[in-house]
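A protein chain is absent from this complex, but the other protein chains hold their places.
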Amino acid sequence: MDHILSVLVFFPAIAGLLGFVVSKESIRAYGISVAAIEFLLSLWLWFSFDGNYPGMQFVEMLPLIPAFGISYYLGVDGISLFIVVLSTFITLIGLIALSIEKDIKNMIISLLFLEMTMVGVFVSLDAILFYVFWELSLVPMLYIIGAWGGELRIYAAIKFFLYTFAGSLIMLVGMLVMAYLYHQATGVWSFAITEWHRLILPMNYQIWLFIAFFIGLAIKVPMFPFHTWLPYAHGQAPTIGSVILAAVLLKMGTYGLVRLPLPMFPDASVYMIYPVAVLSLIMIIYTAMVAYAQKDMKQVVAYSSISHMGVIVLGTFAMNPEGIAGSVFFMLSHGVVSGALFMLVGVIYDRRHTKLMSEFGGLAKVMPHYATIMGIMVMASVGLPLTMSFVGEFLSLAGFYQISHTMTILAGTSIILGAVYMLSLYKKSFFGEVVHEKNKNLKDLDGKESMALWTLVLITVWLGVYPKPVLEPINTSVESLVSFMHKKAITKEAREVIKPTVIKREAE
Amino acid sequence: MITLSHYLILSAILFCIGLIGVYRRKNLLLLLFSTEILLNAVNIGFAAVSKFYGDLTGQMFAFFIIAIAASEVAVGLGLMIVWYKRRGTLDLDSMQSMHG
Amino acid sequence: MLEPISVSMESLNLGTLAPMLVAIVGALGILVIDLIKKDLDKTLYVMLSVLILFVDLGVVLGQTVGQRGFFDVMLIDGLAILSQIIILAASMLFIPLALTSKRFHEYSYPEFFALFLFMVAGFQFMVASDNLILIFVGLETASLALYTLIALHNREKSFEAAVKYFVMGALAAGFYAMGAMIFYALTGSVELYKIAEVLAADNFANMTILLVGVVFMIASLGFKLSMVPFHTWTPDVYEGASAALAGYMSVVPKIAGFVVAMRVFEFLIHSDVVWVRDILYAAVVITMTLANIIALVQKDVKRMLAFSSISHAGFVMAAIMIGTTQANSALFLYWILFLFTNLGAFAMLWVSRHKASIWHERFDHPYEKFSGMIKIMPVGAVVMALFMLSLAGVPPFSLFWGKLYIMSAAVNSDYIVLALIMAINSAISAYYYLKLIVYMFLKDPAENDGTVYMKNASKPLQTIIGFSVVLTVFAVLAVNPMMEFITSYVQASGF
Partner (left out) sequence: METYLYIALFAPLVGSLFAALFANRPKNIVTGIATSTLLFVAWISSVVLLMHVMHGEEVHVKLMDWIHAGGLYIPFGFVVDQVTATMMFVVTTVSTVVHIYSMGYMDHDRSFNRFFAWLSAFVFSMMVLVMSDNFAGLFIGWEGVGLCSWALIGFWYERESASWAANEAFIMNRIADLGMLIGIFLVYWNFGSLQYDEVFAQVADKDHTLLIMVTAFLFIGAMGKSAQFPLHTWLADAMEGPTPVSALIHAATMVTAGVYLVIRANPLYSAVPEVSYFVACLGAFVALFAASMALVNRDLKRIIAYSTLSQLGYMFVAAGLGAYWIALFHLMTHAFFKALLFLGAGNVMHAMDDELDIFKMGGLAKKMKWTMILMTLASLALAGIYPFAGFFSKDKILEAAFATDHYVLWTILWITAGLTAFYSFRLVMLVFFGEERYKIFGFHPHEAYKFMLWAMAPLAVLAVIAGFFEHSFMHMVSYVLPIEEYHVASGTFWTLVVVTLGIAASGIAVAVFKYSKGGFSKKWEETFIYKLLFNQYYIPKIYDEYICKPYAELSRIFWKDMDLKVVDATVDFIATTIYKSGMASRVVQSGNLSNMLRWMGVGLLILLLAAIFYSPVR
């Protein structure tokens, strides 16, 4: 089946449209089953994916505006494949654990549309198509945050929308310039990313374009100092919103970094390593400290996810297979883990309608089952070995170590600071005596919650112990990417810094 | 000896007068007159120039302008009458219901 | 003593006049019918005028590019045909908006439709000539008709709007005449192409005078295109006029204006008179930005749309300033897409038009009116949201492609800064479009029973809205053929 990608992209959207017909009572079941089918499709994609072939697979090409080189151009490689699976998976899990009653129908339909846009971003190989899905993803999210959120929901929603929108418009200009340059070079219009990769630009162009793209992506990641929309979005969004936002939408930014600027502007990327690295370091340390100061569970998780994104960016700019493969893998683990954490916070929020840690304490006694899963996930987010995130974090840092010794040590503090805020969160809310009357008889996880959460736990551990099935395809694609960048680089520095599998060469 | 430039200067002066009228006047009717002055100032210019070049286009234009001015007056007066019927005044400051 | 001039019929080439004639004759016909039999229903007139416009369109399409006629004052080039097609199509889409379920004062007069047709004829004259006289005539015909149409809405505000529009229009006419006069004085001709030749011949000597002439032209056309600071009429007139007419005004007069502006300025730009380029650059930026930031603070949706259409106009003026073929084609593409989106948006307002002012003593369409619409009338809300997103330039909805093309045109001729400014402006503008969406989707209904949203909806109106929804959503499929079509015409007329 060679149109599987199109199916993957548009199935949820069509299902969403049909969803208008389904009655309010049974819409939840409908949503879950649709998401399940979508997930199975993505699994099929995974299994029919050839892990040893580094290039794009399942490619679909259909010119939309041939005169202007815009086409409907889809494809996946090792890098995007798993993020696609992740997005379908998280959507499914999120739907299963969905605890909202108000306007459930609208919620589910917008979730399905969101799913379309998410998958679309990760499979599209045409810059404009990428941009289309990228922007489109804002709309359902706006609605989800704004309609089901907390007090400041509208402020948060608008902030989220405008901030990202503004950034991506700058990126759009970058894309147009890129297309123009491509046209100058080849005489044909094309927005195909794979085509753009082949274009070798002079340094100053590279730098400006890099900045243009970087701003757009950095706001999404979100890099310091563009991160302030995220705490609001998370703080206000309903659980499902935060889960998807943290698990998938943020990945668009980092995925974009790997897909667009790095291969397009290797020299500029190398030139920019230090600025970017400094920003990421600030992200890692500064936000970790901010997280420690939070009083609200959800904010802690929100800031922690910013902090981890910093490590991902760092890994991406390691410019060697270890680092990039690591960061891609870390995207997945961050997706699973932070998604789970937000879900867990949601669980307690549903019961107590507060997220303040001071309101809890001793939950371990009242809700042992819940406490167990929370503990596992906390440890995962702290990056304990044999959990998914260790593999990612380890590789990212290991990769970046080649760039800079000191910076890696600084970045490594994330494993300390992470422990600090996560454990203090766990201590404050789960350890100690049960002080509040309200907490005395909270009921433990119910069926659907524990089902959703245990799945996440299993995956976290499974891929922590045996990451091979995922890591290998990623690695294949990343290695080819890096060697491509190495070949393409024009400046001497770049060719020195971008190292395709150093160690192998030494070993031989 | 009166040359083209004199005519043009005259037309310019008239134009300015018209503009100033448009500026200063608070009464719709007088506003209308000022615009008429504008157009006619232009007419003078056209007439003079076309004489200078010795082709009729300018004068043709002038005729058209006259015609248009007339029709403008027609429409304008119509509007004013309605307005006056409703408000009993032609003062510009009477129409500020829409702003901001 | 002038000797008599003999004119041979074929030298007149009346075929070039045919489209306008169709419109005018049609208009007269309507009046005649009214004389013969009084108080016939508006539906008849609506359909008649649609038919007349249809015939008109047919004739236009029948014309062949690149011919002159009627003492060579008519010029039928690509632009003329293209813009006439747009004008006629727009008119054919807007006139059925008269078929509301509620009765409105203006539609009970057949004169309304006659005037409408005259106006269309006027616009056609404007675009189908490069003779300053004829342009002037067409412009005035259209404007005068338009003033009257506005006034016919027969409410306090509409009169006020008509008067304001009229007075300023008169001033603008004065400017135009002055500008024409200066050109004439400078070159001894009122035919743009001749003017161009003469100027080129003496290699733009006495630039200053020429510039003074250009200034007057900019002022008058700027008024038509509502460029800052000649835009002040726009919001008030839109507010005063009926939503349907406002929508019409936001599209058709502008396209006519653009074509004229192209004819007047582009030859200057191409014979690089840097001044014009710079001034237009400034004007474009100011228009976009100012209109945007004022639109941010509007309380009324219609008024907001007025400002937004100003800023869109500014956006498009950039294309004229850039002046490449790609830019000019982009202009038309943008405007066609804008036509449909705006049509939809204003039509939505139009169907929700109600007599009593519930939410606001002054405005008909304050934001509050739409709050919680998603709960009361989901489909309507979604449709409106689509239009808003499209206007905000969110892909893949129609206007995004327009913006894309114009920005890329800017980039391709090294106006990267301009492109960035455009980008930022779109970002700003997103806010006020979003505001409506926020009200519709995220707020709870303010006291109303959903009926108001559909006060005077009727099959035809819904059809039109549906039509524009389809075009807004699936624009991407239409872009390529449209673009080829447009480009062919634009190139044909050497712009």
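Here are a few things to note about the model shown:
When the chains are written out, they are named A, B and C in that same order, and each has its own residue count from 1.
Here is the rule we go by: a residue touches a chain if its C-beta (ideal position, glycine included) is under 8 Å from a C-beta of that chain, and two chains touch if they have at least 3 such contacts.
Quantities reported herein were computed from a predicted structural model and do not represent experimental measurements.
Across the entire complex, contacts from the unshown chain go to A, B, C.
Within the whole complex, the absent chain has one touching residue among A:T413, A:T455 or A:T491, and that is A:T413. In the complete complex, the residue from A:S42, A:S381 or A:N475 that touches the missing chain is A:N475. Within the full complex, the residue among A:P66, A:P202, A:P275 or A:P368 touching the omitted chain is A:P368.
Across the entire complex, the residue among C:E197, C:D278, C:D414 or C:E484 in touch with the chain not shown is C:D278. For chain B, the list of residues touching the undisplayed chain reads 19, 22-23, 25-26, 92-93, 95-100.
By the touch definition given at the top, chain A reaches the unshown chain through residues 159, 162-163, 224-225, 227-229, 231, 286, 289-290, 292-294, 320-322, 325-326, 329, 362, 364-365, 368-369, 372, 379, 384-386, 390-391, 394-395, 397-399, 401-402, 405, 408-409, 412-413, 415-416, 419-420, 423-424, 427, 430-433, 465-468, 471-472, 474-475, 478-479, 501-504, 506-507. Take chain C: the residues that touch the chain left off the picture are 163-164, 167-168, 171-172, 175, 204, 207-208, 211-212, 214-216, 218-219, 222-223, 228-230, 232-233, 235-236, 271-275, 278-279, 290, 293-297, 428.
Keep this in mind: only the chains that are shown with their structure count from here on.
Greatest centre-to-centre distance from chain B is found for A, with centres as Cα means. Our note on geometry: chain A versus chain C, Cα centroid distance of 44 Å, whole angstroms.
With centres set at the average Cα position, the gap from chain A to chain B is 66 Å. If each chain is reduced to the centroid of its CA atoms, chain B and chain C end up 26 Å from each other.
Chain contacts: chain A has no residue touching two or more partner chains. Multi-chain contact residues of chain B (touching two or more other chains) are absent. The touching residues of chain B, counted against chain C in their complex, run 8, 11, 15, 18, 22, 28, 31-32, 35, 38-39, 41-42, 45-46, 49-50, 53, 55, 57-58, 60-61, 64-65, 68, 71-72, 75-76, 78-80, 82-83, 86, 95, 97-100. Chain C makes touch with chain B in their complex at residues 132-133, 136-137, 140, 144, 147-148, 151, 156-157, 159-164, 166-167, 170-171, 173-174, 177-178, 180-181, 184-185, 188-190, 235-236, 239-240, 297-298, 362. Chain contact summary for the complex, chain C toward chain A: residues 374, 389, 394-396, 400-401, 404-405, 407-408, 411-412, 416, 419-420, 423-424, 426-427, 430-431, 434, 437-438, 441-443, 476-477, 479-480, 483-484, 487.
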